[in-house]
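A short worksheet on the structure shown next.
Only one protein chain is missing; all other protein chains are in place.
Letters are used for the chains, namely A and B, taken in the order the chains are written, and counting of residues starts over at 1 for each.
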Amino acid sequence: MITRRTVAERLPDRWRTGLVSVIQFLLPFLVIGLAWELAVRSGLITSSSLPAPSTILAKVWALSVREGVLWRHLTRSLYRLSVGYALAMGSGLLFGTLLAMNRILREMFSPILSLLISVPTIAWVPVFLITMGLGDRTVIAAVFLGGFFAITYNTIRGIEMVDVSRIRAARTMGARGLHLFASVLLPGSSVSVITGLRLGIGYSWRALVGGEMLSAMVQWGIGKMIYQARFWNDVTVMFVGLITIGVTGFLLDRLLIRWLERVTIERWGMVAER
Amino acid sequence: MKVRRWILPILLVASFLGLWELAAHFHWINPSLFAPPSSIVRDLLRLHVRKLPDRSILLTHIGASLQRVFVAASIGTVAGVLMGVLMGTSRLVHRFFDPIITLLMPIPGIAQAPLFIVWLGFGDPTIITVGAIAAFFPIAFNTAAGVRSIDPQLVRAARLMGTSSTACLPRVYLPSAAGHVMAGVKLGWARCWRTVIAVEFVAAASWGLGYMIWDASEYIRSGVVYGGILLLMLVYLAMERLLLESVERLTVRRWGMIRS
Partner (left out) sequence: MTDNIIQIHGVSKLFGKGDREVVALRDVDLQFREGEFAVLIGPSGCGKSTMLYLIAGFESPSSGQILLNGKEIRRPGPDRGFVFQDYALFPWKSVLGNVMFGLRRNGVPHREAKATAMRFIQMVHLQGFEHAFPHTLSGGMKQRVGIARALAYDPKVLLMDEPFGALDAQTRKLMQQEMVSIWEEAKKTVVFVTHSVIEAVYLGDRIVVMTARPGSVKGMVNVDVPRPRKYTEEHYLHIREEVLALLEEEVAKSVKNLVEKDRRRDPDVTPA
């Protein structure tokens, strides 16, 4: 007798465990969403101040599929994020490397960096507004600043922590200067550098949202979408915005950074810090 | 104090400030947009000296912010520790709330502000609530990690010696998780500070360091803006030195759990 296997059992193992973990992840949201929905429907909460999940989801549908407006906001935000973060990555890696290799530069700039880090990124936005205007450039500057410090700091740490035997091994084989850097220091510092990239993108994303909210001439962007919703007291749109921020931030980390981790440090068996 | 270590950075900063002053003086840069150090000091002093009716405006701004941070972070700490302990002790609770925290924690406070403005209006209620939320997440997260890392042998030893289940909580769990908890508290208070300032930009009615900076930027009073940033640095450093280090010294270092 041949028993019919269920769809789930026919999936390859890796897909099955992936599916299980996705379901496990979504479960709390489903539970809370359900309870919330019931609370609103039964009149426990007034729907004007706290809309039901069904209302929110309907809004998501309306904004994304019917009007396409959500995508316009999101792509604009992601554009600013890419530009600012790319700048942060490039200059952070460069600056971090310079500071790691040169003791004088490090002594000169380290205390200043520590001081600057203590200022919340958002506090620089008024400065940017005054000096760079109220549009895109300010937002991109905020994104840059958010990522720059984290990337710089972790790059310095990463290079400092490269195993000294490996450096000696390369030197004895004739590697010097730029070649030593590219072939040993850079890959050797990957664990820390990736941590920096991960923290950096988180900070950059948060700076982006704040920057968009504060820049008056900016019209499109998730942050702006939330800010504008206040003028119509549209709490539903605010929720849509917040969810979008949360999900996008999550995906940026899980997709981008995790992918980078997988093709580098995981493949090489270099342990990731927690 | 290692004097030699500070010579280079001080030189750098001094020359930077000097150059700035010169550039503004000779109008190489616009002094109303890039207020030079002399103007910054002047504007800040003016805010301090101009009393209204009998207190310094500057100090009132700083005080308002600090007050909000203190209240918000305290609420966040209590809630965070409780939640963290719950999550740390019960696998079910942890599995339930972990995805929620993962998704919600990265949402910046300033984005939550408009929502709370609709619900709670402008001013302290919104600012403190969002600040508390900002502190809550890292504290809950780290406390949970700390509780989960507790050596079960310690718990068994305590139970054997007669400690009841509930008494274990403050006597065994909390002290041994203290290192993680302290890390979370440090993070939480730092985040609360940043969030309070940010939310003050959009939600403060009349007082607060964030409000002061934002208000000044709307009128392009750049001296106050730069001065405000300087004050943010100084206040944060003072806060970090005084508050957190003394708490750490009293608890975790005394118990020998962190290298002093």
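List of remarks:
Note that contacts are C-beta pairs under 8 Å (C-beta built on N, C-alpha and C of every residue); 3 or more make two chains touch, one makes a residue touch a chain.
In this text, all values refer to a predicted model and were calculated from it rather than measured experimentally.
Interchain touches from the omitted chain, evaluated on the whole complex, reach A.
Screening A:V184, A:I222, A:V240 or A:I257 against the full complex identifies A:V184 as the residue touching the chain left out. Checked against the full complex, the one of A:V119, A:I156 or A:A170 touching the unshown chain is A:A170. Although one chain is not drawn, the whole complex shows that of A:S118, A:T131, A:Q219 or A:T264 it is A:T264 that touches it.
With the whole complex as reference, residues 163, 165-166, 168-175, 179, 183-184, 187-188, 190, 264, 267-270 of subunit A touch the missing chain.
Here, only the chains that are shown with their structure count from here on.
If you average the CA atoms of subunit A and of subunit B, the two centres end up 21 Å from each other. Taken in their complex, subunit A has these residues touching subunit B: 24-29, 31-32, 49, 104, 107-112, 115-116, 118-127, 129-131, 202, 205-206, 209-210, 213-214, 223, 226-227, 229-230, 233, 235, 238-239, 241-242, 245-247, 249-250. Remark: subunit B residues 5-6, 8-9, 11-13, 33-34, 95-97, 99-100, 102-104, 106-108, 110-112, 114-115, 117-119, 193-194, 197-198, 201-202, 210, 213-214, 216-217, 220, 222, 225-226, 228-229, 232-233, 236-237, 240 touch subunit A in the complex.
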